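On to chain A.
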Amino acid sequence: MIGSIKKYFSDIYNGVKSLFTGMKVTGHYVTHPGEIITQQYPENRDTLKMFERFRGEVVLIHDENNEHKCTGCSACELACPNGTIEIISDKAIDEETGKPKKIIDTFVYHLQMCTFCNLCILACPTDAIKMAQTYEHSVFDRSELTKVLNKPGSKIMQGIK
Partner candidate 1 sequence: MEEVAQNIETQEYFINMGPQHPSTHGVLRLMLTLDGEIIKKVQPHLGYIHRSIEKMCEKDSYQQVVHLTDRMDYLGCHINNEAVCLTVEKGLELEVPDRVKVIRTIISELTRLSSHQLWWGVMGMDLGAITTFLYGFRDREMITDIFEETCGARLTMNYNVPGGLMFDIHPNFQNRTKQFLEHFKKKLPEYDKLLTGNVIFTERTKGIGYLSKEDAISYGVTGPSARASGFSCDVRKKNPYSAYDRVDFKEILFTEGDCFARYQARIAEMWESMKIIEQLIDNIPEGEYKAKTKAVIKLPPGEYYQRVETPRGELGVYIISDNKKNPYRVKFRSPGFSNLSALDKMARGFKIADLVAIMSTLDLVIPDIDR
Partner candidate 2 sequence: MEQIVFYILASMIVVFSVLTVTTRKILRGAVYLLTVLLATAGLFFLLNFNFLAAVQLTVYAGGIVVLIIFSIMLTSHVNEKLESTGNKKKFFSFIAVLAGALICISTILDYSFKEKSGIEIDTSMNKIGKDLLSYGDGGFVLPFEVISILLLAAMIGAIVLAKRETQN
């Protein structure tokens, strides 16, 4: 009898005590606004930098002479699990050897289908493509997500086979 009464009151005491421990934790944070972790996103665009390995979208690397390294071998197209990359190639004559050679006409990239798995980059034998660190991909029109990666008038770099 006395034991159960004692238990009744100790239950109350322990319960209230456990509640206060919890309140102490949240109370700590409310009195330490310096620990706030929120980043205000659009305002911090300038300082927000993605990690170099961050996979934002596939880009074809162009140098200052508007030249890229893509030979149009379509290894990336094969490696892609989703059919994100379509390479439309053209025939051209190699200036050095005079033999017919494959060059890319358009490098189509469907961003809306991309899962950013990085397999195309691994598959590329000439390191012509890479993942860019962009992250704001939302657009109002779906067709804007289908991109042509080779810039107009770009040529293949010398010595890439």
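The set was built so that all candidates are chains of the complex that A comes from, given by their letters.
Observations on the structure shown:
Rule of thumb we're sticking to: contacts are C-beta pairs under 8 Å (C-beta built on N, C-alpha and C of every residue); 3 or more make two chains touch, one makes a residue touch a chain; residues count from 1.
Just so you know, these numbers come straight off a predicted model, no measurement behind them.
Within this complex, chain A is touched by candidate 1 out of 1 or 2. Taken together, the chain A residues at the contact with candidate 1 in this complex read 14-16, 18-19, 21-22, 24-26, 37, 50-51, 53-55, 79, 81, 115-119, 122-123, 131.
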